[in-house]
Structure formats: C-alpha cells, structure tokens
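All protein chains of the complex are present and in place, except for one that has been dropped.
Right, subunit A next:
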Amino acid sequence: MGLGLLASRTLKSSRILSSQFSRFRPIVTKPELQSPDASAAAAAPQPEPTPPAPKKPVAGARVHFTNPDDAIEVFVDGFPVKIPKGMTVLQACEIAGVDIPRFCYHSRLSIAGNCRMCLVEVEKSPKPVASCAMPALPGMKIKTDTPLAKKAREGVMEFLLMNHPLDCPICDQGGECDLQDQSMAFGSDRGRFTEVKRSVVDKNLGPLVKTVMTRCIQCTRCVRFATEVAGVQDLGMLGRGSGEEIGTYVEKLMTSELSGNVIDICPVGALTSKPFAFKARNWELKGTETIDVTDAVGSNIRIDSRGPEVMRIIPRLNEDINEEWISDKTRFCYDGLKRQRLNDPMIRGADGRFKAVSWRDALAVVAEVALQVKPEEIVGVAGQLSDAESMMALKDLLNNMGSNNVWSEGTGTSPNADLRYRYLMNSSIAGLEKADVFLLVGTQPRVEAAMVNARIRKTVRATNAKVGYIGPPTEFNYDCQHLGTGPQTLLEIAEGRHSFCSVILYAKNPAIIVGAGLFERKDKDAIFSAVEAIAKYGKVIRPDWNGLNVLLLNAAQAAALDLGLVPESNDSIASAKFLYLMGADDVNLDKVPADAFVVYQGHHGDRSVYRANVILPSAAYTEKEGTYENTEGCTQQTLPAVPTVGDARDDWKIIRALSEVAGIRLPYDTLRGIRSRMRTVAPNLLRMDEIEPATFGPSLSPDITQEISLTPFRPAVENFYMTDSITRASKIMAQCSAMLLKE
C-alpha cells in the first residue's frame, strides 16, 4: 500500500513539474527501482506472499539427462529445478518456466553474451549476471524478478533504444519485433536521450534480404548464423563502440542457400524480407501450417496468406526435419504461385491456339480420345510436385484403362520400388547427426536438399565427421574430401583399393548418401550393388545403425515409389498415343510421336504445356490437401492456405471426374475414400508425421550382373533456385539465379 501511494504521489508531482518546465522533461523512473535496498526494506514488513505454483517449462522445453549423476539442483525464484550439468542459467530458468528476455541468445547458435538483456540476480554475486553466458552451478539461487533485475533490464533497454530509430510504423518487423515487445514489457516509459541518433549505411545483401542497418542492435545473431549454420563467412562485425556495424566486409552479396533465415533470427527489423517489404502487416495474415514441396525434404512451413494471396512463407519448428530453418527456395518461391497460372480448361484448336472451354467439354474430349487408343499406348507421368492421393488416382485410372505405363518424374527407368530401403534415407535426417563419416555418391546435398546439407554441416562442425565426395566438382560449406568424379572411384572403394576405405572401416557410424540423380543412369543397378558392397564391408547396416541412404530429389518421389508408380516398359513414351502428364514438366517430350494426344493437368503453364493438346487446371500445393512422403519416409500433409485460382480443381478430383466421363468410374468420392484405397497399397502413407523405416535388408536384393559404365556422375540439379514449375515461374527465383549463381 505504501508503495502504491508513494508511486502515485511521485507521478503526480512529476506531472506538475513537467507542465511547468516542459523544456526540461524530468525523467522519473519508478522510485522503488531507484534503490533496491530501500524498496526491499519497504517491502519487508509486508507478510510474505505465498509463492505461486511452479510453472511449466517455457515452450515445452524438455530436459534430457544423459547421465543421472550429472544432475544438479538450482533454485529459480525459490523453486528447485533439476538440470543437467553444463546448462546455462538462462536454460535453467526456461526449464523452471521463467522466460528471460534476450536478444543475442539463440538456442541453435553459439553464445555471444553481448546484449545484456538477460541479466538476472544471482545470490552472492556482486553484480547481476548475463544468464545466457553463465553456467548454472549446483545450489545457485537465481532471482529473475527482483527490483535489481528489473532495473538492469530497463537500463539495457534504454541503451538499446538510444540508437534505435523510431520507425516502428514503417517497419516490417512491427508486431513481431522482439525489441518492440520487450521494450513494452521491460522498458522504461520514457528515455533520457536527447542527442542525435546515429545512422548506419544499409548494405546490399542481394535480392532476398532487405537491410535497414540503423535498426540493428548488434546482437550478432546474423553473423553467428552465417558462419555457424549457413557456413558462409559473408557477414561480420566492423568497427567498435558506437561505430559498430554489421556488414559484408567487402561489397558482396550473401550467397547462401539458407540466407533467408537471418530474417527470422534478427530480433529487430534490421534484416527483413525484400519481397515481403511493405506488403502486409503480420497481424492481418492467416497462418496455415503445412509443408514444403520444392524438394524432397518436406520442410515444415507456415504459409501466411491474406485473402486469396500467399504473402510469405516462414519455417515451422520440426527437430527431425528442418529444425527451425528453411532454404531460400522454400521461403521465396511463393511469388511463382501468382504467375503463369492455368485457370481454365483449355483445348488446342486447329490453329494451334488454346481456347478456354468448360470442364464438361474438356473432360468429354479427353475421355473420347482415351477410349479410342489401344491400352498399351496410354502413358501417364506424375510430376515432381504431385501428392500421393492424385498419384493413386492416376495409377488406378490408367490401370483401369488397361495400361500399366504410369510413373513419376525422376525415378528413371525400371526403378526399384520393391525394396524400400533402396530409395529412402534410412538413417533419417536427424539420424545423420550420429554419423561420423559421410560418403556422398553422386549427390550435391547443398543444392539437392539444403536442409540435409545443413544437418551434415552441423554434424561436421560438432563432431569433426569426415566427408568424402564422389561426383562432379562442386562447392561445399564444410570440409570435404573430393575423392573422384565417377564410378571408377566408387569401384575402387568397393574393392578396397582406395585410401578412403580405411576411414569407412574405422568409423563407428558410417553413412553413405547416394543421390537420386543416379536413378537416371543406365547402370544404376551396378552402381547400387557397388554401394552395397561398400556398405557390407564398412558395416554400414547393423541392427542399431542403418547408414545406407538415398537422397531423393522431388517431393513426389518417395510416395510414387511406395505406391508402385513404375513404368512397365522403358521407352513407352516413344510409342504413346495418349499421354497424360500430371504436372510433369521435366520429362523429355522430344520422343513423343507427333500424332500423340497429350493432356497436361497442372497449375503452371510450364514446359509441357507447349506440347499439350488439352490443359486441365489443377491446384498448387498451397491450395490443396495432399499427402507427401519425404526422403526419409516421413509422411506429412499439406493444407490449403488459399483458394484455388480460377476454375482449377484438385488433382485427384479431376482424375476421378475424368474416370466417370470415360465410363470407368473410380470407386472413391472423397479424400477419405481415396485414402482408404491408399491404405491397401501403402499403409504408411496414412500414418502422418511418422517415419516408416524400410524393412528389407540388402540380403534380399537380387544379384546384379550389369556392367558399370565409367562415365562420370553429372550434377542432378543445374540451378538450385529453379527446379520445378513453381520456382521457374517465380520472379524472385529468377533474380536469385541471375545474381547469386553468376560466378
């Protein structure tokens, strides 16, 4: 009571003062914060309030005790918590359920300890301590809510805001800015700074990241992210004191496939998204938790949309797949969803031009042609962005018509769909962290699956794992031994003639990663048997460790192989009379006969549309509910974030409707129905967010008598930024490939 009175009296007097001497605005902080001792004394006579019940850990933080003896006990605001040795004070507080304000600390980056926002009081220490950098010691008594801690935070906020511009109204971070939030929660209600604020020249980091460097609070998160996670030494801290700046040392763009993540980790609006600049406010966006399909990783993302428009894509936490990062392609491809879209069914007229027609007419034409050709001349190809449901429907439709020539792009000729371990990442993405030797065969993970590459880099950094690489020269962002360019080297290792053999032999958990680009090679079976030979003598496959991995390229691949989308004959496309392309833009259509009838069902007017006779517009991954299986065999689902464009329909619905028009009606009307059909073929596609490990071991594989050809491996992905119809339609991705891939 006494405190409240005192405070209100001070407030009153200060108001009078300020009206009298308005030129000298007196700064009055809360009086009890002025002298902690006095306030403590004032508070002392009051009866001790009963402590509130212990809180839940922040954000569901969990403690993992590797060794029970290592547990120590500390007290946070009077509550005892058990934590493993080596945790910092800040982590201990988190487990106790107390959220400590912070700017520079980030759980996935090294500790810098330079913002001082996380100051807490520790009993018997003379000064408040920076909790993020202080290891917790047994019996430590941490106080997070004392007047001293509050005053320390208020002081830090005041210093930070000294040089921070007052441009929240025009700042894209507004509404999701740590500085804004924490100054509301912990800052003083006025500042004492009357000098001129400093300003910093903006840096050009390329087409993705916009910089307003005056807003930077020098937390160095971005620098640490670039050097530690992204593995590029592009960003750094220049100058000292108030001249301190973040920048690229020389005029240089940030050339990393993960550069977009600095937007998320920057606590203020210094680094924001260039394509999103001034487009929307974050509170007017609707978030949809879905997954990404631009590569085979299946990164978890949130699509922020406003009305019918995707405004931005940001990552979602999933420790097993993408942690909390996503690649630039995932993040910035969304503007491709607004360009080149197909929105009406179209038929190519006699003059070679497309004419928009109704669904009724389009389906009638397709059905009529399909019923006239011979069953073995019907061919279907599923594109790299197809969901499992539509691939199931396509396969059922073509099988009902009597054709068995249906496959998915990128799986090559006669893929091995029976042996599941032969096309999955068996050690799982998170499991790669256990490996201590990597052998990359014909794969460039940095461009094929940036998140897998980040995992490998994390492992290399943490455990000094060795990496050997066979393939065309390429860039790595970790130490890597380039062993050779082709099957020659692979054979040498398989036969034990190579120096890398001993590295594999002495490794505890060796991991072999084979690129899915090899699927396209004629001698892929021989290559796989060589890889399996290495796996055998290197003890890569054991009951407790399966290090034989295939890194797929496309989101649709794993599910397609699970569903058995395997072509019956190798060059069926050359004899096709009726070709059904379901979003397939990367098949080679040169061999398609001139009189073949080509149906293109898809969402973008990309490569295959040039050859199509009929276009059936379908929904993109942001607009439909679909099941995807990622490269490790984990099934996930997309959810519609925005409505479909124009008169487009979901892929599986188109096929279901076509089947009825053609008189071979498929027996499912709903997603549920088609999923129960999928259950009979590949039950794992219904177990969401679960990894279904492959069961068969290599011992079951048939003997291979194929001759290995000595042509060197070729890169599977030419341009990281443009790999599918969405990214090829995206202007931002085009800018990236023009500026960042120059060299």
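A few remarks follow.
What we mean here is this: a residue touches a chain if its C-beta (ideal position, glycine included) is under 8 Å from a C-beta of that chain, and two chains touch if they have at least 3 such contacts; residues count from 1.
The working rule: contacts and distances are computed from a predicted model.
Set against the options "Ras-related protein Rab-24", "Vacuolar fusion protein MON1 homolog", "RING-type E3 ubiquitin transferase" or "LYR family of Fe/S cluster biogenesis protein", the UniProt name belonging to the omitted chain is "LYR family of Fe/S cluster biogenesis protein".
Across A:Asp571, A:Asp669 or A:Glu690, the single residue that touches the chain missing here is A:Asp669.
Only one of A:Asp650, A:Glu692 or A:Asp724 touches the absent chain when the whole complex is considered: A:Asp650. Residues 358-361, 619, 643-644, 648-650, 653, 656-657, 660-661, 665, 669 of subunit A touch the missing chain (whole complex, contact as defined above).
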